[in-house]
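A single protein chain has been omitted from the complex, and every remaining protein chain is retained in its original position.
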Amino acid sequence: MNVSGLIHFFLFPGLLFAVPAGWFYVWGERKAVARMQRRIGPPLLQPFYDFVKLLGKRTPSRHGIEADLLRLWPALSVLSMIGAIAMLPVFPSGRGFSGDAVLLVALLELPSICFILAGFTSGSIYGEIGAIREAVLSVANNLVFLLSIVTIAVTERTFRLSDMAGGSWNPGHWIGVFGILLCIPAKLRLNPFSTSSAEQEIYSGPLTEYAGAALAMWELAHGLEWVALTGFVATLVVPASGPWWFHALFFVVASFAQVMLLSTIAAATARFTLQRAIRFYWRWAAVLAVLVVCSTIYMRYRW
Amino acid sequence: MNILRLIFQNLCRGPVSFRLPHKHECTSKEYRGLIVNDAERCVGCGLCAYVCPTAAIEVTRSGETYRWTYDPGKCTFCGRCLERCKPHTLSMESQLPPLYSTEGELIKVLDMVRKRPVRPAVAPASAAEKHEPAASTQAMPSTPPAACAEPAVE
Partner (left out) sequence: MNLIKRLMHRCRRKSPFLFHLNTGSCNGCDIELVTCLSPRYDVEQLGIHLEGSPRHADILCITGPVTRNTLEAVKTVYSQVCEPKAVVALGSCPASCNVFAGSPVIAGPLSKHIPVDVYVPGCPPHPDAMIEGIARAAQILASRGVSARAKGEPQR
């Protein structure tokens, strides 16, 4: 592995940047929602305090394969998220990994799958209901997500991330970015798509039986999901030319702008029922599917 | 888009929350806090124990001394004891009752000697205007031996 790859994995935008950035974005969302409700909101280091406190809890001892599986899911989520963040083409001028969009999508999918499996292996009825909701919502929302990626790939004529990055003037590119932005609230379980972790209804859903360090890992995975998803959209909109520090700065600023946008949407809406959420995504999936097919045909016969 | 306008207004107007830790200020002098008994003037009639719905106040007698016990842990802060207290020795603090960690930590015990009440029953100024309408319509059924059986003359 070359030095640049190691820097990407451990320094920026990898582990050392992503973990504090994840905590910062989680704090940003909580603070923004609080301010929009005329409250004060938590102090800046709150996610850090929560994380350290959860590490210090004494959890019940479980035995058997179930115990190992329950510990596996959050660890897998965290690792896949760090991998996804490391793969992000923050510096499109060839300084990063020349990775593939398909691998990125697979890595971004893993936390959702682990969440569902955690709900089923936890053996609690609330976990099962939450996992079912998350599974159904994930099917609907992945349709839009994958169609958006395909739209961008078709317009850029490549699946390589470093070529997809950089805002181009193709309308197809921007339609794809819009589609990805539509999916992010469902992936992050924010209002209005927070039905799988509906506290008032299902007592924390799939994470009901988690405690202590495993729960801390879930919260960390959630923070890293924020960084990965908003970072992905940020890399798709950054202008292609410019010095490396401009790209890094734009990455952070664009991610945080999305955090604020998503917080506003979360504060302004209530929770959709599962039916309504699925219908929403299927409609957008239909629109995007039509656009992808049209743009493919257009490009095939035009160029 | 009303909600977006509301959100924008909220952001401009700022938070309404108290900055915690917040020291509670009782803005009303009729705030119902802990019961305070004036041991010098209490006659031990036991009316407060009789009307207390939760038995937070107990009055026991041994010879010439009365023991008045009050357990704030059981108290509902309803104020019935104040309304019924004829010599007007009970009053309520106007601040929040304090927290405690051991059961029975806040129990107050007063021992007093049986005495004649002050005639006429003179109430502290604020208690008089609060309790005068209630105290003047007394028709108590059989009560523990009370030194103030005659109607209170205000």
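Lettered A and B in written order, each chain numbered from 1.
Criterion: a residue touches a chain if its C-beta (ideal position, glycine included) is under 8 Å from a C-beta of that chain, and two chains touch if they have at least 3 such contacts.
Bear in mind the structure is a predicted one, so any value in this text is a computation, not a measurement.
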Of A:Trp73, A:Tyr210, A:Phe232 or A:Phe251, which sits in contact with the chain we cannot see?
A:Tyr210
One chain isn't shown here. Among B:Gln9, B:Thr60 or B:Thr76, which residue touches it?
B:Thr76
The missing chain sits against chain B at residues 15-22, 24, 53-55, 71-78, 96-101, 103, 106
Considering the whole complex rather than only what is displayed, give the residues of chain A touching the chain that is not shown.
30, 34, 37-43, 45-46, 48-50, 52-53, 56-61, 126, 199-200, 202-205, 207-212, 215
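Methods note: only the chains that are shown with their structure count from here on.
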Computed distance of Cα centres, chain B from chain A, in Å:
57
Given the complex, residues on chain A that touch chain B span 34-40, 264, 267-269
Of all residues in chain B, which touch chain A in the complex?
3-4, 7, 10-11, 13-17, 19
